[in-house]
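Note that this complex is displayed minus one protein chain, with the remaining chains in position.
Labels for the chains are A, B and C, by order of writing; each one numbers its residues from 1.
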């Protein structure tokens, strides 16, 4: 029944709006619940301004990890947004790759909370890295599948370069993340520092330059 | 006052955007708060990497149920999204069927948490299954009502097949879920395993095949 | 500077999309966090299926209130959605009326939690009713202002009837809610029962009938 399939694919194009809306919802909530980790301890011992300073200081590792994870989610969202700038069609397999992507994104607040609580443990870095790795694998598969199925908008002259650029970005980032994770054998703080540096690099100096006027 | 009704129906078409937006919001939040169940116990007894391994291992049943419920919500969302691909009109009854659908979706994190906490209890499986069942009933009623009222887009040549396919999907899934629930009398883990297998089947091998290029 | 004002109003039309998106976000989150009230007590005393039955039974008042509040939010959302079906322009005053409306909606989970915890207290009913009342006042003011400023789409032949219908709905609902609240002096359960009955009436038998085919 080829007609059914064709019709289905015609309507499935509208689904992309829903896919994006669901993703934006999940990303925004994941970003926002990161802050729930910064819960303020209610201590009977806070009597002076100085006591409150100390309490806030004790939150600083969690604040550091909050910024790291917000950047992680920002980078993931930017990548997701970029892919869907070019993707104009979809099928149920792409739909499910996209849902599994969200499943991994939702785990970021969990990995973040684990790292915030056990910042000096190699295993906490390992779990965080695993989360980044699985995201990288699914995000690559997502793009690869969309390209393979011809779900990409046709009117891009330099598609090859864009394609290469997206794939390279995922692979390069994963290499950096792996190196950062390995640094935990020296110090977990070193791992976190390197992840933040890598992320700041992607944040502040993206490979696509803005247009020159 | 037939004109009032007509006008209302003309404008009610725009409401569908809101209905979809509300649903995407509820789905994305329900998906994300599933992770809150994976709360990390703060134990004074975690001193070594090995202690943290044991702590994470103790979370593994909850992680299993997290994946199950994320797939549940993913399947529900895909179905919702599919129905609204064809639905182009609405009235207040469809609106309320859709809101009751959300009411049931929001209970999934509750059923999930109950099962995560009491994974060996038949009653916890029963509650989870009841949640799936009520969702199935409302989702069927929702589609049935939209068809009956002629709220479906007209330009589908194979509408009969699509209609049959959507109805069969709901009924088949519910039969599988009922069997899975009954398995709890042998073992609750068997129930969970079967639900996951059924869901993986829907996730990885949907009845609508992707288009052949 | 009349031109500035005109231009601003031209662009402010696009803002309506944002207003609706923000509202849908707030509604969907408020609906979803209602379920957080149904938190499952972790009791060391649950050893048998029967113990779990008793635990679930003890949650039943909260479940009742969950359904009531979900319907409350569903009714509020439907009303909001209906108003914005007709509203096609906006200014900063309408924007702020709409934000204050959200401020009141966000309090519903609070009032719900209070009532869930102190279900036999007249004051808890009073707070819940106050929440409904303030919502009613702002929702009326919101519609009244939009009408007064001519922010309503022009192509409605029966606008007068629609206008009257929207205003009457708010006023009638508030009268019923006030009576329900007063019933708390007999029994708080009676108040809750009446609110649910009123809401089921609005849910299942709306004043706008669906089109006859």
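The criterion applied here is as follows: a residue touches a chain if its C-beta (ideal position, glycine included) is under 8 Å from a C-beta of that chain, and two chains touch if they have at least 3 such contacts.
Not measured: the values here are computed from a predicted model.
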Residue among C:59, C:82 or C:124 that touches the chain left out of view
C:124
Touching the hidden chain in the full complex, which residues of chain C are there? Just list them.
1, 3-9, 11-12, 14-15, 17-19, 21-26, 28-30, 33, 91-93, 95-96, 99, 102-103, 106-107, 109-110, 113-114, 117-118, 121-124, 127, 149-150
Please output the residues of chain A touching the missing chain, sorted low to high.
20-21, 24-25, 27-29, 31-36, 38-40, 42, 46, 49, 52-53, 56, 67, 70, 74, 77-78, 81-82, 84-86, 153, 156-158, 161-162, 203-204, 206, 208-213
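Everything below uses one rule, namely that only the chains that are shown with their structure count from here on.
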State the superposition rotation angle between the two copies chain B and chain C, fitting on C-alpha atoms only and giving a multiple of 5 degrees from 0 to 180.
90
Taking each chain's centre as its mean C-alpha position, how far apart are chain B and chain C in Å?
24
If you average the CA atoms of chain A and of chain C, how far apart do the two points sit, in angstrom?
35
Among the residues of chain B, which are close enough to touch at least two other chains?
21, 24-25, 28-29, 33
